[in-house]
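Below are the structure tokens for one structure; questions will follow.
Of the protein chains in this complex, one is absent; all others appear in place.
Chain lettering (A, B and C) follows the sequence in which the chains are written, and residue indices restart at 1 in each chain.
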Amino acid sequence: MNMKRVYYEDVRFFTSGVVFFWFVALLLFLAAFPFLFKNYYVYVANYIAINVIVAIGLNILVGYTGQISLGHAGFFAIGAYGTLVLMTKAHLPFLVALPLSALVAALFGFLLGLPALRLEGPYLAIATLGFGMTVTQVIGRVGFFGGRQGLHAPELSIGPWNLSTDRDFYYLLITITILLTLAARNIIKTRVGRSFIAIRDADIAAETMGVNLVFYKTLSFALSAFYTGVAGGLYAFVLRYIEPEIFTLLRSIMFLSMVVVGGLGSIMGSVAGACLLSWMDLQLRNILNIPYLGEWLKTLSQSFFSITGVSNIQFILYGLIMILIMLFEPLGIFGIWIRTKKYWKMWPF
Amino acid sequence: MMKKGFLVFLTVAAMAFGFPFSAAAEEGVTDKEIHIGQWGPQTGPAAAWGSVARGTDAYFKMINADGGINGRQLIHHMFDDAYDPAKTVAGVKELQEGKGMFAWVSGVGTAPGLAVKDYLMNKKIPWVGPSAGSLHWITPPQKYLFAVYPLYEIEAKALVRYAVEKLGKKKIAIVYQNDDYGKNGVQGAAEELARLKMKLVAEVPVQLTDSDLKPHVMQLKTSEADAVLLWTSVKHAVMTIGTSAAMQFAPQFLSTSTCSDFPMMMSISKGLWKGVIAATFAELPDSKSPLMAKYKKDAFDKFAAKDERWGLFYYAGIVFSEPLVEGIKRCGKDLTREKFVSEMEKLKDFQGISGKISYKPFDANDPFSRQGQNQTTLLKCIEGGAAERLTDWMTIQ
Amino acid sequence: MLNFLQMIVNGMAAGSTYALMGLAMVIIYKTTEVPNFTQGEMALLSSYLTYMFLDQYGVPYHVVFPAALVFAFVLGCVLEFVVLRRAKEPNILGMIVITIGLEMILMGFVSWKFGADQKTMPFPITPYDSVVIGKVFISTLELLTMGMVLLLMTGLFVFLRYSKLGIAMKATQQNDVAARLMGIRTDRIRMATWGISSTVGCTAGLLISSIVMQPYMMWDPLLKGFAAAVMGGMTSLPGAVFGAYMLGIIENLFGGYISIEFKSVVAFAIIVLVLCVKPSGLFARHYVKKV
Partner (left out) sequence: MTFFEIRHLSISFGGLRALNDICFEVQKGEIFAIIGPNGAGKTTLFNCINGIYRPEEGEILFKDQQLERKRPDKVARLGIARTFQNIELFRHMNTMENIMLGRHNHLKTGLFHGAFMWGKRSFAGKEETKHRRRVEEIIDFLDLHAVRNQIVAALPYGVQKVVELARALATEPELLLLDEPCAGMNSEEKQDMIFWIKDIQDLLGITILLIEHDMNMVMDISDRILVINFGRTVTQGSPDMVQKHPEVIRAYLGEDMEVGSHP
């Protein structure tokens, strides 16, 4: 036994040189990404990055603290609308408006966390669902928020930099995403995150060890809402236009499936889940343009189904993938990753 | 200074990775082809509007079968955006930056359209006929955006005028979808009534998600309206009429062009639609107009899928792209975007299967320099879903 | 006063649909603890197929409707057998995601097969006829729906309490292992539960689709039914029905007297309030974990 332990190794980020290498490689790739691919893919990357932030935030709540939320589109909306309203009506700079509106989202998260203290399972699901729908409907009906006409994002510039193109915005977005990912990972590894997990695994034991349930559960809601709020604020600038119908129950469900498919209680899982599902969400519309397969599907629809509804195949695929992952790997993509890693470690035995 | 270096770097990188910097002619135009893009929801809650894009597709195929325009074939790229602006933006960027579209046509929905409007306008890409009658397209007017769909206000005004002046109705109420579409209707109706020194007796908002319209009908009933405008989706229009019938409330119902597909409305409402008056922006499905007959025969019968229906939404796809085709035709062999815009501006009383369409030279202060159609016509639903024409094309400013 | 009475009746009429969906949710949750988001789409598929046989093949009502209920039962059983039973380590989140996935598949299938155009189900009675009691109107379709709710609720209640299968279902819910040791084939019980629930949902679907049919028609009734079930305690059949009628009436009164714009949201606001006071709904005892 090595008696001179460096205890920091348990919590440090780069557990080995290999990890460090891949991290740097990833950073380099992300930095070079806009130059390697067309602008359209930069937009897709931006869209994915937004979902990554939400998925991580939601995983803090769902995966680590063990609460259900079907209302995160509400926080997303609060972040988006907050940022735009603060910028256009109060003339605050972006870098002030974004965290401010995320804090507003966090405040709402805290408020939603209060009734959630006593709720679980389907009861919590319906309460959060109600919250999400209420936010959307209220925003849609208040003229101040542009009603159903939505709001356009103003020109965005930070200091001397004008971030008007997808590419410019990409760098800002990706930086924020990486920082938030690392921050989430650090929070989970330290006292607050441990308390979250403790609450999930055995809440009464956690309480008798000194964890304040009220505080940490609401904190988890608030933190999760904060992440989602930041993502919402950024999303307003990815799309450059927001309207209430963007923030529907369907989006909340999509967020939740990203987290569950990616792997509950795993940051990397959230990233993977968000990448996979949001990429599919954008790309499945092209399914009929795939050579041969698309033609075959069209013929199939002509003879057995209806050609007018053929695009709905994307729903079938989407649902199928969700179910298959859940049935065969309850830990999601993260579980698959762990298993593959084990397999290669043991190889060739 | 930094910015410049960055740009140089970008250019070099772009060239290194082989970006298509179009040197020849105009983007999306070759000797043989013209690429036109379009989005439309084939899935999701608004999927019923998906037939607009399919109508355009059949129309383009018909033109190509007839030899194309000035020797060029129209290549139609349409994609499904599920009415989700994020997907609209994705699809537009992918097609525009990938294949390169010469212009965009139609495109269903206010929200998806607004999400891509700035992008298209900044790139100076023409966009003809957004399929939603919204003021957003023309306030402020955009040089490259040509609206076709008559404003919902115009329809509201025409309907109110008819109800008051021809039918002698005294109390007009409105049921409206609580969004842009509905509110434009309320505004139009209110303006017209103000002109006639009257007021709406009830304004009842309906939410897209409502599945029970009894409270709404009760409000109408309490207001004792004798004419009710329906500014809702098809589903809610049918539910309003049905619930009214069940509650033995029978005013004259008047609806927007959204619900002017009478055969469909008759079948969904189980016959209750009979007697409803609707405004519309195009010829009727069974119209005797030769152009309409040609479209039915050469576009629909030849190119539509077997389960497609020759309904309003379908040939709306033709209505919205007629001006585009006309504009391209007038450009002749030398097709550029600038020339296209100037030719479009010269359109005067152009009539396809809709009302007359005219544009004016671009004037940032005149929204109507980019609003093509200002005409509407009123129809009454009679037995069997057929329509009786009540008015000729009316022009309302 | 007349208006008030009318609103109450309207509320009950609206509540009846929610009640049917709520009942269907409760039956499954009672035995398997799955909040079934597929419920609506199971009914959707059954309704659309019914429509197909009625409208395109002209099969008469008295054949099609019973056949639809049988189909719904089989569909429920098949989904349970093929999908839900395969779930490893089921937890509530995983189940939610699986049922949502199923929901997407069924919805995709229906839209693919039938397109997105609005349709309407041919129905033996006109949904727009009404009965006048005093001066209060109620449509015949709604009377039928209310009747179905009462019938199904009492039927299910008696069935669960007195029939052998019903008692076995209860046993399965309370202690799966013990039930199995007593010779109950809990797998089959679960399957039957899904079947029964799907049949109840199908009834709701058929009634709704006599007005307007489109692929999204079951979303709102499903959510409201779910909300009603939660309000009633998620495990109680009368609770779900009571919750549904409460929701319908509150919605209508709110729409009539306060704000018609926020009518559809008020249901959820009330749910949250109720849950703040009674965390397990109105009719269920709050369960406290023991250490």
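Going forward, a contact is a pair of C-beta atoms (placed from the backbone, for glycine too) under 8 Å apart; a residue touches a chain by one contact, two chains touch by 3 or more.
Note that this is a predicted model, so its numbers are computed, not measured.
Q: Check each of A:90, A:183 or A:293 against the chain that is not shown and name the one that touches it.
A: A:183
Q: Looking at the full complex, which residue from A:28, A:158, A:204 or A:293 touches the chain that isn't shown here?
A: A:204
Q: Give the residue, chosen from A:157, A:175, A:212 or A:289, that touches the chain omitted from the document.
A: Spelled out, the listed residue whose C-beta touches the missing chain is A:212.
Q: Of A:192, A:268 or A:300, which sits in contact with the chain we cannot see?
A: Of the listed residues, the one touching the omitted chain is A:192.
Q: Name every residue on chain A in touch with the hidden partner chain.
A: 1, 5-8, 10-12, 183-184, 186-187, 189-195, 197-198, 200-202, 204-213, 219, 223, 265
The rule we apply is simple: only the chains that are shown with their structure count from here on.
Q: If you apply the touch rule, which chains end up adjacent to both chain A and chain B?
A: A chain counts here if it touches both chain A and chain B, which gives C.
Q: If you tally contacts for every chain pair, which pair is highest?
A: A-C
Q: Counting only Cα atoms for the centres, state how far chain B is from chain C in Å.
A: That pair's centroid distance is 38 Å.
Q: Counting only residues that touch at least two other chains, what does the list for chain C look like?
A: Touching at least two other chains: 108, 111, 115-117, 261, 264.
Q: Could you tell me which residues belong to chain B and also touch two or more other chains?
A: Each of 42-43, 47, 50, 178, 207, 307 in chain B touches at least two other chains.
Q: Touching chain B in the complex: which residues of chain A?
A: 35-36, 38-40, 43-44, 47, 137, 140-141, 147-150, 152, 166, 238-241, 243, 245-246, 281-282, 285-286, 302, 306-312, 314-315
Q: Using the touch definition up top, name the residues of chain B that touch chain A in the complex.
A: 10, 13-14, 17, 19, 42-43, 47, 50-51, 54, 79-87, 89-91, 93-94, 97-98, 110-111, 114-115, 118-119, 136, 178-180, 183, 207-208, 305-308
Q: Note which residues of chain A are touching chain C in the complex, please.
A: 62, 68, 115, 118-119, 121-123, 125-127, 129-131, 133-134, 137-138, 141, 203-205, 249, 253, 256-257, 260-261, 264, 301, 305-306, 308-310, 312-316, 318-323, 326-328, 330
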